[in-house]
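Apart from one protein chain that is not included, each protein chain of the complex appears where it belongs.
Now for chain A:
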Amino acid sequence: MSAETTIETAGAPRGAADAATGYNFAYLDEQTKRMIRRAILKGIAIPGYQVPFASREMPMPYGWGTGGVQVTASVIGPDDVLKVIDQGSDDTTNAVSIRKFFARTAGVATTTHTAEATMIQTRHRIPEAPLREGQILVYQVPIPEPLRLLEPRETETRTLHALAEYGVMHVKLYEDIAQHGHIAKTYDYPVEVNGRYVMAPSPTPKFDNPKMEMSPALQLFGAGREQRIYAVPPYTRVRSLDFEDHPFTIQRFAEPCALCAATGVYLDEVVLDDRGGRMFVCSDSDHCEERRAAGHRGTMLAGAAGTENDHA
């Protein structure tokens, strides 16, 4: 996070944001940013705890990640380099419009490369490339309360968090196993943060849960409609809930990425034709492109130069 003064003074010389758009740097006024930063700091001080904040109207609908956008707007500085992903892609309408929004209102540089970014706003995925110290990952969160489905009363969920009464989370997992023979939840899989608060990781696939654990990057979560902010500071324990005899496992994919031959990454199924043709490709498009640029070739690209297996 940059200090406020840095943002104000450094924002001005670039000029573009203020002059061209008539908005304050990164759209939000400084008082709102201060309020949101206080919520963020509190969230960092109490990992996994949901801090209420007064969510502002943003020039986009709620489903578009207004919580994440407000968090990003409050911590971004003029020297930051921003990457925005939706699922794993930089190119969806949602990702493109948020990236443009900050390019316009904050005049910041943007990128699609994980390694180049200092801030990454995401819906659904954590990049495959390991994050490093100094990077901030901002999650757009629709439903921040992991206990909500089991306990609709807000006063009661607050008490359950306060007293760390999380038995009911395991009731949900128990029900899954009783019904399906295994824990069926694959997205937004609940985690225990720093041995204390149970937290909803937002709709990321559980595949990404292990990346949250002991990450060198700062992870911030913003829920606009629900007006909650929470955080996982760098190097914090993040444990996925499970049973001793049904330990947490991530999805495994039978084949490598059809484009870049990557294994051990999260793959999306792509339908090729109406005769059942399909392929599995990296959900993280930047990761896939970088691997291809480095000469990796999957089966769909076999025959093209530099195939994975042609180094004989």
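The criterion applied here is as follows: a contact is a pair of C-beta atoms (placed from the backbone, for glycine too) under 8 Å apart; a residue touches a chain by one contact, two chains touch by 3 or more; residues count from 1.
Operating definition for what follows: contacts and distances are computed from a predicted model.
Engineer: When you check the chain that is not on display against UniProt, which of "Carbon-monoxide dehydrogenase small subunit", "ABC transporter permease", "ATP/GTP-binding protein" or "Phosphonate C-P lyase system protein PhnK" does it turn out to be?
Structural biologist: Spelling it out: the chain absent from the display is recorded in UniProt as "Phosphonate C-P lyase system protein PhnK".
Engineer: If I consider the whole complex, including the chain that's not displayed, which of A:D29, A:D91, A:E154 or A:E175 touches that chain?
Structural biologist: A:E175
Engineer: When the complex is taken as a whole, what residues of chain A touch the one chain not shown?
Structural biologist: 159, 163, 165, 167-168, 170-171, 174-175, 177-179, 242-246
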